[in-house]
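A single protein chain has been omitted; all remaining protein chains appear in their positions.
Entry: subunit A
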Amino acid sequence: MTDKLAQPFQQPKTADAAERMVENVQGRSLWADARRRFIGNKAAMVSVVLLTLIVLFSIFGQSISEYDIETIDWDILGNVANAGQPSLSNGHFFGFDENGRDLYNRVVQGSRISLAVGVIGALVAVVVGTIYGATAGYLGGRVDSIMMRLVDIFMSIPYMFVLILLLVVAGRSITMIFVGIGLTAWLDMSRIVRGQTLSLKNREFVEAAVATGVPTWRIILRHIVPNLLGVVVVYATLLVPQMILTESFISFLGLGVQEPFTSWGALLSEGTKTMNYGMLWQLAFPLFFFVVTIFCFFFIGDGLRDALDPKDR
């Protein structure tokens, strides 16, 4: 080791030694290190593959089917339990729902909406929460205590009530679900980010930025926020399934997505109603996609936490 350091330009004798030397010379960045750990995590990698498949399914699934989400097959109505079973031969891969519509296309469409709500909701929450938390933490003092006290107050309001009230008053629509979920989801994020910011703001590089006269908002955006990225990424991944769960909850009650559109929650609710009549497939298919997706996000989030958590070093 010391020998190598003393003679850095020594010619490598074998390819193996060369590789070892390159490893010694190249520093491992935080992200390269994290990537290596993450790839080593089997559960997380399997989840990434499964999740990619589900996302592809939700985007391109419709193109391999000749049906759509709202056309009713009148021949089958009233006899769906016997004649509407999943079948590869007639192109209704997942069978029919109780109204004689093609379930495959409805599951594709439901997956698209649920995933979109999850990802966009989490993104909004992350952006708002990060900026809010970083600002509060960096400014400190009275501003900080007022901002965080506000978060405390919002957090102790049971948000599901407010969300339902909002949906009833402003009309049920996907946009309103985004707004309603986004309104409350950033609170946790802002707390976490604030805590991290407090430990960052007295570091030398921030002092250097202050000394060279960088404006405060720029310090927050250019110096504080990038250093929070690890924590933010982990919690964002764990936020997505929470958003999906919330949306499913609302849609299960019938207060969310409106016909003819659907989502996992709405599909599950329909499946629950018809399972008594022997139409188990109507529950099984949405349930499968829902459970697999939530599982995947949890495992990926766990994997990322193991990969990025500096405590583990």
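The working rule: contacts are C-beta pairs under 8 Å (C-beta built on N, C-alpha and C of every residue); 3 or more make two chains touch, one makes a residue touch a chain; residues count from 1.
We adopt the following convention: contacts and distances are computed from a predicted model.
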The complex's invisible chain, by UniProt name, from "Transketolase", "Na(+)/H(+) antiporter subunit C1", "Oligopeptide ABC transporter permease OppB" or "Fe-S cluster assembly ATP-binding protein": "Oligopeptide ABC transporter permease OppB"
Among A:166, A:219 or A:234, residue touching the chain not depicted: A:166
Residue numbers in subunit A that touch the chain omitted from display: 149, 152-153, 156-158, 160-162, 164-169, 171, 245, 248-249, 252-255, 265, 268-269, 271-272, 275-276, 280, 283, 287, 290-291, 294-295, 298
